[in-house]
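One protein chain omitted, others in place.
Naming follows writing order (A, B and C), and every chain is counted from residue 1.
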Amino acid sequence: MRPSLGAAFAAAGCVLVPAALFMVFVYVPTEASQGIVQRIFYFHVPCAWVAFLGFGLSAVAGAFYLFFAQQVWDDIGYAAAEVGMLFCTLVLITGSLWAKPIWGTWWTWDSRLTTTFILWLLYAGYLLLRAMGEENEQVARLAAVVAIVAVLDIPLIVISVRLWRTIHPAVLVTRSGEHGLEDPRMLQTLAVSMLAISALSAWLFWLRLKTLRAKSRLFELRRMLATAQAIGDGAP
Amino acid sequence: MLTGFCALLHKDLTLERRGGRVVIELCVLSLLVLVVLVVAYGPETGGRPESAAGALWVALILSGLPGASLAVAAEHENDCLTGLRLSPLEPATIYAAKVAAVALSMAVSQAATLLLLVLFFNLQFDLNLLRLIPILLLGTLGLCALSTLLGTITSRLRAGEMLLALLTAPLYVPELIAGVKASAAVLSGASLAAVVLPLKILAACDLLFVVCGYLLFEYLAG
Amino acid sequence: MNHLSYLFAAYSIIFVAVFLYVILLWRRQVRLEAELLRLEDEIRELARKMAPPEDGGASAT
Partner (left out) sequence: MTTALVEALSLSVMFGLRPVLTEVNLKLERGRAAVITGANGAGKSTLVHALCGLIGLSAGQARMFGQDIRRLRADDRRRVGVTLHRSMLYLNLTARENLEFYAKLNACQKPSEQAARWLERLGLGAVAEQRARDLSRGMEQRLALARAMIGEPELVLFDEPFASLDRQGAAVVGELIQELLARGGAALLTSHEPLTVKGAEPENYQLVSGRLLPAAAQPSRRTAWRWMLT
């Protein structure tokens, strides 16, 4: 079997994910003020990063699809949105699990949380459209438009929600412009898990894209067969 | 281009005058939403300006979505949209005229809603209410721009109206936040300074949605 | 301040979710590929049957 990009992502994931887990659970020191729950952070942040990346890719692919009308862009947009949605869900769940012991509540309508939740809702709508609408060009184009508008909407949501207080910790970039991780091992752990989740999500994206490409190919073949049969019927 | 826009708008207004159902549907839905919210709030919470502002915007969005899909669906009735696409008009002109028509019908229902709001929530009839008008107009424009754009396709689908609501409502959230904030400030008699930022957000969203619609409509009309 | 259960819950949910997603995709892929193979065979079969190239004279286009 020839080596493929997907296999490379899978291999990178196989190495990096255990490494990241080892660093999270064994290597990194426990943070002083939050205790052990703080270790959720090392996967929470990469998940958020990957979710945003997925949604962004989905919007870009949507624009390309509208412009070039090639099926492959539609497939890329769909796959990216779905993987983005998976990690966005994980961000919300891990965030809640961190918030319960630290803030004493699962959920609060804080600006950062609200923004993320609305993002989740936007793409929930997108995926529902994909699932409920028919599988045709029109729905694909509408999905592309939704992805594009949704991405443009994000900065606006961020601005409008800024009007509220935020209690979400700003760890990576604090007010003074530095990162808030006092021990260098924490930064190393974050970097490794960032790579691990990126590789994992790239692999998932690649897998999903493969099923979508297979589906498109299947559709093409069915079309060819239908053409053949129609010609057979039409001939005397 | 302007003649085309005027012709389309004139056509929509004639149709609406002649037994169109959009304005009536919008008014009835707004009325229902207001009544439901007044009952649900109860006398205590219902007395606060924030509640009134929230009710106003819930009425706006809940009546606006079906209203817009009704207006867009009218264009599919006898394949009229195809007729428009065959005409020399640019898709963007068709979009602009449709948004204007939907926004006009919503503005009418909004006037009625405002009147009912004052009655139901025991507000003061004074000039202060006039300050709500620009806020509401901005909010209406944004909602119309979004729902007309997305409604063009969803109104042809099976679960179209639900999908339209699912797609539009989250996109509309920034306007909703800003609009409720601004309306609450106005109703509680706060100074103008409190309204400036929400108004800016509303205007920015409107601009974004209108530009998106203007650029993307031609891909959806096809 | 020992909230180990939250930590484990978070990490297990991540990996369970990813695992389930992979299983889902894998099953879908297997099904699609079987269908693809079947269709490709069918087309090849048709092509073989119709292969004898002989110009009928009448143009179809």
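Things to note:
We adopt the following convention: contacts are C-beta pairs under 8 Å (C-beta built on N, C-alpha and C of every residue); 3 or more make two chains touch, one makes a residue touch a chain.
Bear in mind the structure is a predicted one, so any value in this text is a computation, not a measurement.
Among the residues B:L15, B:A112 or B:I133, only B:L15 touches the chain that is left out of the figure.
Of the listed positions A:S4, A:T30, A:T108 or A:N136, the one in contact with the omitted chain in the full complex is A:N136.
Residues touching the missing chain, restricted to subunit A, are 69, 136-137, 219, 222-224, 226-228, 230-236 (touch as defined at the top).
On the side of subunit B, the interface with the absent chain consists of residues 3-4, 6-8, 10-11, 14-15, 18-20, 77-80, 82-90, 222, using the contact rule stated above.
To be clear about the criterion, only the chains that are shown with their structure count from here on.
Between the Cα centres of subunit A and subunit B there is a gap of 32 Å. Measuring from the averaged C-alpha position of subunit B to that of subunit C gives a distance of 43 Å. Among all residues of subunit B, none touch two or more other chains. Residues of subunit C that touch subunit A in their complex: 1-4, 6-7, 9-11, 13-14, 17-18, 21-22, 25-26, 28-29, 32-33, 35-36, 39-40, 42-43, 46. By the touch rule above, subunit B contacts subunit A in their complex via residues 146, 149-150, 153-154, 156-159, 163, 166-167, 169-171, 173-174, 177-178, 181, 197, 201, 204-205, 208-209, 212, 216, 219-220, 222.
For subunit A in complex with subunit C, the residues that touch the partner chain are 21, 24, 35-37, 39-40, 43-44, 47, 86, 89-90, 93-94, 97-98, 100-101, 200, 204, 207-208, 210-211, 214-215, 217-218, 221-222, 224-225, 228.
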